[in-house]
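Structure below; questions to follow.
A single protein chain has been removed from this complex, and every other one stays in its place.
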Amino acid sequence: MSDYLIIGNGTAAVGCIEGIRSVDNESSITVVSAENHHVYSRPLISYYLEGKTDLERMLYRPADFYEKNNVRLIYGKAAKLDIRKRTVTLADKHKQAFDKVCICTGSSPFVPQFEGLDTVKKRFTFMTLDDSLALEKALTKDSRVLIVGAGLIGLKCAEGIAERVGSITVCDLADRVLSSILDSECAAVMQSHLEKHGIRFMLGDTAVRFDKNTAVMKSGAKVGFDILVLAVGVRAETSLAAQAGCEVDRGIVIDSEMQTTVADVYAAGDCSEGFDSSTGTQRVLAILPNAYMQGRCAGVNMAGGSSSLSDLIPMNSIGFFGLHCATAGAYPEDAQVYEEKSADSIRRLYVRNDKLAGFIVIGDVSRAGIYTSLVREKTSVEDVDLNELKKEPSLAIFSSEVRRKKLGGVV
Amino acid sequence: MKLEGEVRIPSGCAIAAVISKDGKGITGDLIYNAMKPMHDRSNGLGGGFAAYGIYPEYKELFAFHIFFDHRSTRKECEAFLKERFEIVKGELIPTRKLPQITDEPIIWRYFVRPLSSLLISEQVDENEFVARSVMKINTSMKGAYVFSSGKNMGCFKAVGYPEDVGVFYKLEEYEGYSWTAHGRYPTNTPGWWGGAHPFSLLDSSVVHNGEISSYDANRRFIEMFGYKCTLQTDTEVITYILDHLIRRQGLTLEEAASVIAAPFWSTINGKPEKEKEKLTYLRTVFSSLLITGPFSIVYGWNGGLMALNDRLKLRSMITAEKDDRVFIASEEAAVRVMEPDAENIYAPAGGEPVIVRVKEGNY
Amino acid sequence: MQEHYIYPEFEVMRNKDRCIACRVCERQCANEVHRFDTELGVMIADEARCVNCQRCVSLCPTHALKIVKSDCRLRENANWSDSTIKEIYKQANSGGVLLSSMGNPKPFPVYWDKILINASQVTNPPIDPLREPMETKVFLGKKPDDIRRDENGELITEISPQLELSMPVMFSAMSYGSISYNAHASLARAATELGICYNTGEGGLHEDFYVYGPNTVVQVASGRFGVHKNYLEAAAAVEIKMGQGAKPGIGGHLPGTKIVGDISRTRMIPEGSDAISPAPHHDIYSIEDLRQLVFSLKEATEYKKPIIVKVAAVHNIAAIASGIARSGADIIAIDGFRGGTGAAPTRIRDNVGIPIELALASVDQRLRDEGIRNNVSLVVGGSVRSAADVVKAIALGADAVYVATAALLAMGCHLCRTCQSGKCNWGIATQRPDLVKRLNPDIGSQRLVNLMNAWRHEIKELMGGMGINSIESLRGNRLMLRGVGLTAKELEILGISHAGE
Partner (left out) sequence: MKRVYVNEEWCLGCHLCEYNCAYANSGIDDMVKALKGRQIFPRVHIEGNDGINYAVSCRHCKDPLCVKSCIAGAISINDGVIRIDKNKCVGCLTCVLVCPYGAVAAGPTGVAQKCELCLSNSCGEPACAKGCPNNAIVFEER
């Protein structure tokens, strides 16, 4: 019997709870949630604005999830983690003891110190449900919205509110949209599609100064707006871990079993650095599937089970106004590229050392998971006709024997 | 209507038998009275008896009982017999006039010995010689019918109820150690004297109650071996089968029983290896002689009786004992007439032969 | 050259209201009848290619298809039928012998259908097969004339080799080459499960099927394809094929295009070479030659296997059978004129041979008349279509029957009778891998097992009705049969009485 503590109440926390409970049904689990909500699907906050979901359906797990898993949920912000005494102190001074802890604090928006930012009345970040609810209150039919940041968060926000506001302008210092996952060619396809839906872009340019309802751009251009959304980037929330003495880099440093450098302290999700098997480097893989898997892995190990993660890869499935984009893995400079293009779609495979290092598919993403599995499992594609594979992912690339196991066995 | 031999005639029946294991004499009234309580099992279209040990004075001679429809037929037949046999004695079989028994043919018996010169020239033993001669008369001599041909035994049969047939033949005047009796209930014959039972060949006789469904399979097979089923009755074919198996092939009674009422394959497969091998062999080799459909038979020969039911026991038959006597009958009532204090009443299982032998030297 | 004067025989009727254009018909037709017209957005058909195999009809999920005989007819003529005229056109087009497949389809009398079976009433009880044992096991082979005993008086139980069958039915010869690997696999597996035998035909035994040897009859035909020591040793029995009911008096010809891969290897002939079975065995020009081959095969198999001699039912079959019964053969198989074939000249198939019912009756009687019925077992084939046919055949005197067409039907054959094209849409009479795979032996064997089990039930019911509880009591039991609508001569040959007699 142990007392488990989970700091954070997001996807990684759920993974951790389910991981613990897959091994240990007895011990107590306490979750400290900084947000005043039952666990919800964070990426759905833009869909909420779009009307594709609602607060009830956004619940990441059913309403009785905590009860069923015998979890004690405490709302409050963890302020201090004393690893020697095995206690956490909340902002309201409440102290909670534990035997093992998992830090699932996620990330928080990075807000640069813009000049005149405090003169902007309606300014929002777009990270949490509360952010989304606050933004929703500000929206009007005629609102001019300026979104700073053309990354995933900024663009999903744009899509979410597109039908509810007058105009949307998205600016970004980068010369293309989704610069972290797309090259310029692919980004151009996405951008043009977004533009067809009324989103205006100012790329390679960004706000440097604000004056109430006007943003002054680096280029000197001025942009009028009613609502400002700052989606410049996020930072791993590592302060508690640092306090507890864990090694922290861009995120909390963990091993393949989600163990930090301090005993009995685990970390998972966006706050941590996972091993990106596609590049072989430690990095923050701030995507939901990884958060869950890391959380679950941490949970299993905390409860005395055995689990390790060595095949995490960056990947994204993102779509805007019906145009989907699926990416995974890495795009090494020296990779051989197999490409299939049409006006509104691009399929590109990056092959290195007879393995699929990564891919980008824009348009028809059907069965892209087959590509993903090749990246994740580092399957040799030496004997595969890549010119066929690039057109369509298919299990045909495998031998009959392999297919027999995949389709005729329990997997 | 067609007679036996012109058409196949199945029939229901009553059977009874008695034997003294000590070979003591039993007069015929015992058995014909036993048929009285089973009156309703017959319909007056045939009754008959086989008696063993009744001709001790002619023990070494074949006793032929023959029906003739005309005096001229008798002359013709006697001429044939004389060519092949030494006729030691020929006489009318004594009968008494009864209102219940009418239209009787001319009934004679002959005590004969095969001419040894012919046995040598035809290269057969005397039994085979007699069998062939009987077959010859019965198939080619219209109006003559040999209905008994064994040594020291005789069949007596007629159209009528068996109890009347016994009186008709004055069976109370014969003394034998073993008797079988039959009352017939044929379903599609006007009744013909030769068609009554028992059926016999040499000293084998069969009384049978039942209607076998394997008839034509059995008949067409057995006819390959020189038998001619002129009567087209079950009894006839069963007699020939037993003659073939026992006399010609040399099977034991038990072996013959496990041919004609073979155990089911499932039973055979459950037997010890040696037994299984033997039963499989018999069923395989003589598969066409398996008799299916209901039958209860009493097979008689010089020195014994065998009672046997079909393997599903689709006909009633019981056995009983008292002192040195063994009784067999379709119904217990018949046994009680013969021996009110009969013991060990037993209903043999389907396919289970009950074999009674007279002590060696006592017949 | 254009096929002059020949109007398509069938029409593809597609219910446009039901067709969902799923294109299953298109994918399943090896004759390429159906195709989807992208311009019109509908399915269209080239009926000239249709052989009415019903594959498309069977698989159409909305039952939108049916194939009907075209009613486009030449002017009526009682002497010159449509088919006769069209055959003339075909021959005028090609200059060749007409080829056909499967059995004689002409309206000759089917004697099975003129024979009725008896049942017990009152005097003899019917037997309920659900309550009482009902035995269908048979042993095929020579039975000894006399028993023998050892010095202790014990029966010597050793007898000539016997073929034990759980029921009196075997799958008759169909060669690997004429039918597919999967069809053979289905037959072999079903025979094994059923405790009966299938027959390799003359194409040899594929190495994969040696495991089914105890339920395999291997054939030695005039071409001697695939015959070698292991082949003979693998089998439960060896069959010398002297003739075939569908084409008595002629041999066989499997074109070189079909002699590929496994088939070439199994037949032991070079790839691409025509497999020609001569009309006679060139080492058997008379009965005494047959005896030599019978004993050669017995020697080769150490007298452990029964030898079957298969002949076509021809006019003097009784005398031929009598000769074979004295040749040392253990089993005679007689194939009637309705027996199937993978390919035969139409004129031969439709005009040569005699009905199996008459052949069987006369052979069985002849062998009994000669007292040699016990020398051999009789197996008959050539359109045994149902359990009733089986019962009638046994009652006429057969020990067992051979079925092939019924087995093919069970596996999916729809009797389109174009086996010779090699494009069997049901995966049976073809070697095209994409078509062969259409017959999954799991299904094929199960359907064969089902069919035989169904027949076995029916045979038992019919036997029980007759008051017979073992099949051997039915064998030759002609009293159980009556004819209807037959002439006195036919009744005489069949050895049965007319109904009502």
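So that you can tell them apart, the chains are marked A, B and C in the order they are listed, and the count of residues begins at 1 in each.
In the analysis below, a residue touches a chain if its C-beta (ideal position, glycine included) is under 8 Å from a C-beta of that chain, and two chains touch if they have at least 3 such contacts.
Fair warning: this is a prediction, and the values are worked out from it, not measured in the lab.
Engineer: Considering the entire complex, write down the shown chains that touch the omitted one.
Structural biologist: A, C
Engineer: Decide which residue listed in A:L55, A:A221, A:A242 or A:L407 touches the omitted chain of the complex.
Structural biologist: A:L407
Engineer: Please output the residues of subunit A touching the missing chain, sorted low to high.
Structural biologist: 14-15, 41-44, 47, 52-53, 57-61, 288-289, 292-293, 296, 315-319, 322, 324, 326, 328, 365-370, 372-373, 376-377, 393-396, 400, 403-404, 406-411
Engineer: Please give every residue of subunit C in contact with the chain that is not shown.
Structural biologist: Contacting residues on subunit C, toward the hidden partner: 17-20, 22-24, 27-28, 58-59, 61-62, 64, 433-434, 437-440, 442-443.
The definition used in the following text is that only the chains that are shown with their structure count from here on.
Engineer: Which of line, ring, star, complete and other names the graph you get from chains that touch?
Structural biologist: other
Engineer: Round to the nearest whole Å and give the separation of the Cα centres of subunit A and subunit C.
Structural biologist: About 69 Å, centre to centre.
Engineer: Any idea how many Å lie between the Cα centroids of subunit B and subunit C?
Structural biologist: Using C-alpha averages as centres, the distance is 47 Å.
Engineer: Rounded to a whole Å, what is the gap between the Cα centroids of subunit A and subunit B?
Structural biologist: Here subunit A and subunit B have centroids separated by 103 Å.
Engineer: Spell out the residues on subunit C that touch subunit B in their complex, using ranges where they run on.
Structural biologist: 120, 123-125, 127, 132-133, 135, 137-139, 143-144, 146-147, 149, 154-155, 157, 159, 162, 368, 371, 373-374, 397, 466-470, 472-480
Engineer: In the complex formed with subunit C, which residues of subunit B make contact?
Structural biologist: 8, 10-12, 187, 210-218, 220-221, 223-225, 249-251, 255, 262, 264-266, 277-278, 280-282, 284-288, 290-294, 311-312, 314
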